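Heads up, one of the protein chains got dropped from this complex, but the rest are sitting where they should.
Up next is chain A:
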Amino acid sequence: MATQIWHILTTQSGEIVQALGQHLAISLVALLIAAVIGIPLAIILTEHKRLAELMLQVTSVLQTIPSLALLGLLIPLVGIGTVPAVITLVLYALMPIFQNTYAGLTGIDPALKEAEIAFGLPRRKRLLRIEIPLAMPLIISGLRIALVMIIGTATLAALIGAGGLGTYILVGIQSNNNALLVIGAALSAILP
């Protein structure tokens, strides 16, 4: 089988790279969208505890929906291809990003919060100069967790015609070609 793998890698290198590229593209786009929604939302909701708790529950429920099911629900709405794939990935990425950003902002030493308020610093200054920098380690780890999750889940994108490394896994399964299977699976495991 090793020779088979080598053969495929050398003859189909162009397609493999393209699949890699698609995989990465979908992943990064989804991460970006999830970050643009999740981080500002967490910032706003630090002032609204009950809504924040609600949001935490909603995002964790989304986590429990199997990715295939989510894809299946979206296809009648938005068709197949990249769009439902990206939407699914965004919904999954929301929880780690929102949760970590919220935890980072609410976990700041209360003495520091008292100080910044007592000094008369306006909200924008407090956020940009003190709170977000202090929350940054947690925000970044949220993004990292989300990225790993997305890259893994993106293999399913292949199922609905969005391309990516999943195609190799699928084709490998369908045509009983273990070499293809191994290449697709290995690359998607290494990528994150």
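Points worth noting:
The rule is simple: contacts are C-beta pairs under 8 Å (C-beta built on N, C-alpha and C of every residue); 3 or more make two chains touch, one makes a residue touch a chain; residues count from 1.
The criterion applied here is as follows: contacts and distances are computed from a predicted model.
The complex includes a chain that is not drawn, and of the options "ABC-2 type transport system ATP-binding protein", "Anti-sigma regulatory factor (Ser/Thr protein kinase)", "ABC-type quaternary amine transporter" or "Sporulation protein YqfD" the UniProt name matching it is "ABC-type quaternary amine transporter". The residue touching the chain not shown here, chosen from A:Leu68, A:Ala115, A:Ile173 or A:Ala189, is A:Ala115. Only one residue in the set A:Pro40, A:Gly107, A:Pro133 or A:Pro192 touches the chain that does not appear here, and it is A:Pro133. As for the chain not pictured, it touches chain A at residues 109, 111-112, 114-122, 125, 129-130, 133-134.
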